[in-house]
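With one protein chain withheld, the remaining protein chains of the complex are depicted in position.
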Amino acid sequence: MGLLTNKFQEDNVIVEKLEKLLNWSRSTSPWFFQFGTACCAIEMMAAAAPRHDIKRIGFIPRSSPRQADVMIVAGTVTMKMAIRVKKLYEQMADPKYVVAMGSCATSGGPYWQHGYHVLKGVDIVIPVDVYVPGCPPRPESLIEGLLKLEEQILEDRPLTRKMT
Amino acid sequence: MSADKEKLIAELVNKGLDGDMDSVNACEDKIIRGKAKAMIMKVKKGTIERPPKPELAANEKIDSKTPESLSKDEMISYLVNKGLDGDMDTVNVCEDKIVRGKAKAMIMKVKKGTLERPEMPILDSPVSSGEPLEDNTQDDDKDTFQKIKKLIYDKFPNSIIENEEGDYIQIKPDEWNELAVWLKSEPSLLFDSLQCQMGIDIGDDNLESRYNLHSMELDHYIEIRIAVPRSDPKIPSVEQVWRIADWFERETYDMLGIEYTGHRDLRRILLPDDWEGWPLRKDYQVQETYHGIVVPKMKEGWE
Partner (left out) sequence: MTVDFIFDGLNQLFPEFAGNDIFLIIAMLLPVAALLGFITVYGFGVIYSEIKVSSFIQDKTGPMGQGPGLHAGKWGLLQPVADGIKLFIKEDIIPASADKPLFILAPFLIFIGALTSFIAVPFGEKIIITDMNIGIFYIIGVGSLAVIALILAGWSSNNKWALFGGMRSAAQIISYEIPAGISLVVVIMIASSLNMQEIIAYQAGGLFNWIIFDNPFMPIVFIIFFISVLAETNRTPFDLPESESELVAGFVTEYSGTRYAIFFLSEYANMFVVSAVAATAFLGGWQSPFSNFLNSPAWGVFWMMSKTFFLIFVMIWVRWTVPRLRVDQLMHLCWKVFIPIGLFNVFAVAIWIVVRGS
């Protein structure tokens, strides 16, 4: 709360940008769409378990893509699955973000050289915001990635007119 | 249980109740040993009566089996091992004086330390029901295999292709279905479990499909191989004989392109349905794009 209390030094009224309110609300409660495909999914479940808890930073798991903000792609994405990944990404409601968890989602993982059916990185089909490397990344790594995503959301400009 | 085995169990139970647990423990056969121990427990508790001590025939005594097929050396090693384990009775009962003497001498030497303990030869293990075709020894394995091969050859002489080494049977794909049905139903073979079916590209313009069969009743294994040319790979499907072959054959079809005629639902199982090519063939070239997604072999910028 440091941001706000500092401003109350001289006056009783503070003026802030609406963007900051919107960004704050989106960054504080990013509901994630659990899209675990392979071994990284186990680490994602471990991150949601009591020991390292991602609920305390606001990430609540939802199972329907329409109600989620963030899609955590955890695990290997094959060509067969890539089409579904794209479909689910398009079903998410704006504003949406993607976290590529693990080396398979980042760049094909251990299958980068000979995997003929593996998608070499999920950013070939959907735009990714945060890459979390590791095979699989420990829950602490995933939490660091998610916190970076929250910082990124705080710097978003939703109400500014975008240049086309 | 045959009469011999019952007598043996009665013998062991009596020995055990008299205090000689060593001879019970030295018995090789797990099943007989277990039954004897269980009976001893029950008699001690009082649930059943002590069985009468069977008459001792000449050499039909303590050892669970005196297999005739053991050679002299193996007999000596067997007796030495028994003696070292504490069962001197087996040694004493052996009729052949020379073998007995040699065994006792060896036991002394091993106990003193001048000689190493010889290996225990593998003896037969009784099978529950039916006439087993094979023993556990290496020789008997080969025996069984030859017997099965001979049986198949007698019934389907046109199918077998001779092969030199190995413990597999190479057959032609034409009568495979009838052969499979016969293999499953023939009482002395009874191959009711298809353990594994795989396809392999063995070069020379040939693809091969290999079947590992196992009989749960009679406990024997066999491998069957069928080779087909690369340009027209067609093998009759055995899906209706062993139901697990359904998915095995789909996988082989998916990876190698071997078409199983008569399969009711032959489609790809791992790759997407509109994938082109058979990946596990040696001359496979991965396709360029799939639904617009480029399938690069190497991502650009990597080395």
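Order as written gives the chain letters A and B; numbering starts at 1 within each chain.
By definition in this document, a residue touches a chain if its C-beta (ideal position, glycine included) is under 8 Å from a C-beta of that chain, and two chains touch if they have at least 3 such contacts.
The structure displayed is predicted, hence computed values, not measured ones.
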item: Touch partners, limited to displayed chains, of the chain removed from view; value: A
item: Touch criterion as defined above, residue of A:21, A:42 or A:135 at the omitted chain; value: A:21
item: Interface residues of chain A (partner: the chain not displayed); value: 1-4, 21-22, 24-29, 50, 53, 55-58, 60-64, 66-67, 69, 91, 93-95, 147, 150-151, 154
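Assume only the chains that are shown with their structure count from here on.
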item: Distance between the centres, which are taken as Cα means, of chain B and chain A, whole angstrom; value: 53
item: Chain A contact footprint on chain B (complex, rising order); value: 271-272, 275, 279, 284, 286, 290-291, 293-299, 302
item: Residue ranges of chain A in contact with chain B within the complex; value: 79-80, 82-83, 107-108, 112-113, 116-117, 119-121, 124-125
